[in-house]
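Just below is one structure, and these are the notes that go with it.
Only one protein chain is missing from this complex, and each of the others stays in its spot.
In this document, chain identifiers A, B and C correspond to the written order of the chains, with residue numbering beginning at 1 in each.
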Amino acid sequence: MLELDAVTVRFGGLTALSGISFRIAQGEILGLVGPNGAGKTTLFNSISGLVKARGRISFNGREVTSLPLHKRARAGIGRTFQIPQPMHHLTVRENLAVAQVFGAGRYDEKRIDEILAVMELSHKADADAATALALQELKRLEIAKALATEPKLLLLDEVLAGLESNAKRSFMLKLKELHALFGLTIVIVEHDIETISGLCTRAVVLNFGQLIADGTPAEVFNNPAVVESYTGTAHA
Amino acid sequence: MPVTSNASAQAAPAAASQRGRGALIGAGLLALALLPLVAGASPYMLGLLISALILAGLALSWALLGNLGGMVSFGHAAFFGVGAYGSALLAGKLGVPVLLAIPLGGLIATVFSLAMLPALRLSGPYFALAILAYAQIFRILATELDWLTGGAAGLQRYPGLPTVLGFNLADRAGSYVLVLACVVVFALVYMALRRSHVGTALRAIADSEDATRVVGVNATVLKTWMLLLSAFIAGVFGALNAHIIGFLEPDYAFSGIWSVMPIIAAVFGGYRSVLGPIFGAVVIYLFDQVIAKSLIPVGHQILLGIVLAIMVLLAPNGLSGLVARFLPRLAGRGLSNAEKGHA
Amino acid sequence: MTELILQALFSGVLIGSVYALVALGLALAFGAMRIINLAHGELVLLAAYMAYLVESRTGLDPYFAIPLALVVVAAASFVLFLLVDRIKDHRELNSLILTFAIGIILTNAILLVFASDVRTTASPFLQDAVSLGDLFAMRSEIIAFVLSLVLMGALWWWLKSSWYGRAVRAVSSNRGAAKLMGINPTRIETVSFLVAGALASFAGVALYTMSVVQPATGHALTVKAFIITVLAGVGSIPGVFLGAVLLGVTEALTVTLASSALQELAGMVLFLLVLFLMPNGLFGARARRG
Partner (left out) sequence: MVGRTIVSAALVFSLTVAATATEAQDAPKTFTIGAHMPLTGSLARSGQAFTEGMQVAVKMCNAASPKFQVKVDLIDDESTPAKAVSAVEKLSSDGAVALIGGYGSNIIGPASDASDKLGKVYITAGAVSDELTKRGLKTFFRINNNAGYERGIATLIGDLKPAKVSIVASTKEAPALLAEGLEKDLAAKGIAVTVHKFDPAITDFKPIINKIKLQDKPDIIMMSAYENDYVGIIRAAKVLKPNVKLIVGTWSLATPKMYTEFPDLMNNVVGTSFLPFPVEVKDEEGRKFSEIYKQSYNKEIEYLSTLSFVETMALCEAIVRAAEAGTLDKGGLAAEMRKTDRNSLLGRIQFDETGDNPNFALSMGQHRDGKIVLVSPKSAATGEIAYPALPW
């Protein structure tokens, strides 16, 4: 459903992504792996339209490379930010309402309640998003907001970071639940090998802006190039 | 006071009581606004109030752009002047009925604001001063195109406000009611807009543009609409003022006063709220004309400057922010909505 | 025609050099603090009135007012900085409104103290014509031109080589990182505002010697300074000079080739074009947005 073909991003003289090509099939949960600065967030940014990329990005058979941000969201690409970015000065419910009205093009109160319930935010529905939520709640709000746009593809940027292992495990279950419940395709940035192995059907590894491995988690993590590039972070 | 359907959709169970309180506040304010008529205020007092309400409309237009559009303008005189000239020329040269010419004046201001669309990409001070440049350009054009505008000598033979159903809008009481009605209508439009999803999204854009766009909000289009609407409102009040004053010249129609006073009024009243700029304009104008002027006959604007500076430093949310802080229970939704977010 | 155009270019460069002096302080404070000081023109005007005060009271040459102007204007600039520094929320917009308010206060204070009469130097020496071949200027304009070049050179050198200068540049490019390097941003910003005040003093005195001032002049000066800052782009002192000269020359050529009624129009159109089409300004090192 998502096809990247030689996607390249440069910031001034710096090449952040160079010639990234891969495909994601409907219903996949893809792990996006790589050390810090490898270009994972830049890849998300170029898919969701936050940065301009060269090459070709198509989504559901439609080229979106030069489509503006909001149109990609409406086409069904939802994303979260690594550092949660709630819409300031809005309540949690208003955050979802805006996402739904503009992202999905309709207003359905029941569905918002449903998303709030799934993301365990119902009790904070009318609290101010930017000030009254704890970090983990903000992260759940990030996902809830993305879900409210009724995406087909969900890009999750380190949503599991900072959780202790029990919480992580239950959050993984939550993601699987979402995957099934909303019929999603998911790309998730994650450092933890176990999480990737437990959650994803496939993993893609970036290093220095280049794609160095693509395969099942097991294949990828046994790839010597990956081990070399990744040692520091993965086995610390 | 009617509450829009959009608002009720969001506010769910609390809506009924909110609506009741809103209606009560609305009725109270309207009664207050009509008080000068009932109490038989002198033409002088009504004249002051009319000027204050013209300023209130302009401040509302400025605050709408600032609050919903996230854009601070230093050149609202541009819209005000274009609206004034547009309406005066339509009525004076083409014989368009004045009450039709006034909204058309607003429309012409809107059309002119299309020239400012490139400025939407600019941030903060750049936008503010780009608009100032437009105001200057329009002023010079109005001076130079004398075949159309009468040049520096200005326009003075164009019709004033008419008599409608035996009610003379040209006398002080009539003008007051008309201007007041316009302020009320635009305040209601603003309230409805702010409570709608578009308004919610716009509030979000102001502080978290990327986060808002990434959920599908086309920030540029929404901001464009706000610019056009703000231009329309400012243009209408410019047109009203032109027909009340009965004389236009470029230095007056595009005077810096029309850019400066709405900022002072809106910041003083609290530009994040709907009623703040209106109250701010009335209080500031009366303070300036009645009190400041008697204290310092020449240079009394120094007091305005001091008031503005103090407000920015000590109460950036203006009077309405203070009201919301100290009278949380009494403050209605109309005043306090924004402050909840800015606490 | 050639003679006309040459004189227009000459006049444009001379007036441009004073515009540059006016704009430099604004650009410096903007660079350091990301704050447009909308009272900057009024600070310049304050210095011009100090020159008037000294000239009219003592009969001395207006340039002798520079020490007084330095003290008064730098003090005013410092107070202004202290106030702006108090703003915590929505810094960019609130500081814009605050400095604007201070501009209103200064304009009216000057009006209250000095009345609304037109003031300019009475010194015939300064107003005498100086000719360079077929090109003519007032002596005060030549002096202002030289003063402007010297000050700009000094500032450029200062920013480039002194510790403070480097720190100013560090703070203006990245406040957070500068903090990590042990630079106290508030101190650096204070220095920037003081230097901006000093530049405004020179600009004001120079303006008084070659042009007329009135209390209402300040706002127009701020707008000119801002236009030049936009033309120049952020963080470029030679850019400020070139931008100012470009504005001066554009204005003079508009008068010569079209009509003087269109002079202000030309400046504004130039401003908007650069603003819209060149995000880095004409000579800027960094982008305005983002």
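We adopt the following convention: a residue touches a chain if its C-beta (ideal position, glycine included) is under 8 Å from a C-beta of that chain, and two chains touch if they have at least 3 such contacts.
The shown structure was predicted, so the numbers you read here are calculated from the model rather than taken from an experiment.
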| item | value |
| --- | --- |
| Which displayed chains the hidden chain touches across the whole complex | B, C |
| Residue touching the undisplayed chain, where the options are B:S51, B:N67, B:S87 or B:S113 | B:S51 |
| Hidden-chain contact residue, picked from the options B:L100, B:V164, B:V185 or B:V298 | B:V298 |
| Contact residue for the chain not shown (choose from B:L120, B:I257 or B:I306) | B:I257 |
| Residue numbers in subunit B that touch the chain omitted from display | 21, 24-25, 28-29, 32, 35-36, 39, 41-45, 47-48, 51, 54, 140, 143-144, 151-154, 156-157, 172, 241, 245-249, 251-252, 255, 257, 279, 283, 286, 289-291, 293, 297-301, 323, 327, 330, 332 |
| In subunit C, positions touching the absent partner | 3-4, 7-8, 11, 15, 111, 115-118, 120, 122, 124, 127, 129, 136-138, 211-212, 214, 216, 220, 251-253, 255-256, 259-265 |
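Operating definition for what follows: only the chains that are shown with their structure count from here on.
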| item | value |
| --- | --- |
| Chain contact topology (line, ring, star, complete or other) | line |
| Far-end chain from subunit A, centres as C-alpha averages | C |
| Chain centre separation (subunit A, subunit C; CA means) in Å | 49 |
| Subunit B to subunit A touching residues, read off their complex | 9-10, 197, 200-201, 203-204, 206-208, 210-219, 338, 340-343 |
| Subunit A - residues contacting subunit B, complex | 48, 50, 68-71, 73-74, 78-79, 81, 85-90, 93-95, 97-99, 101-104, 107, 109, 128, 131, 145-146, 148-149 |
| Subunit C-touching residues of subunit B, taken from the complex the two chains share | 66, 72, 74, 118-119, 121-126, 128-130, 132-134, 136-137, 140-141, 143-144, 256, 260, 263-264, 267, 296, 298-302, 304-306, 308-309, 312-313, 316, 342 |
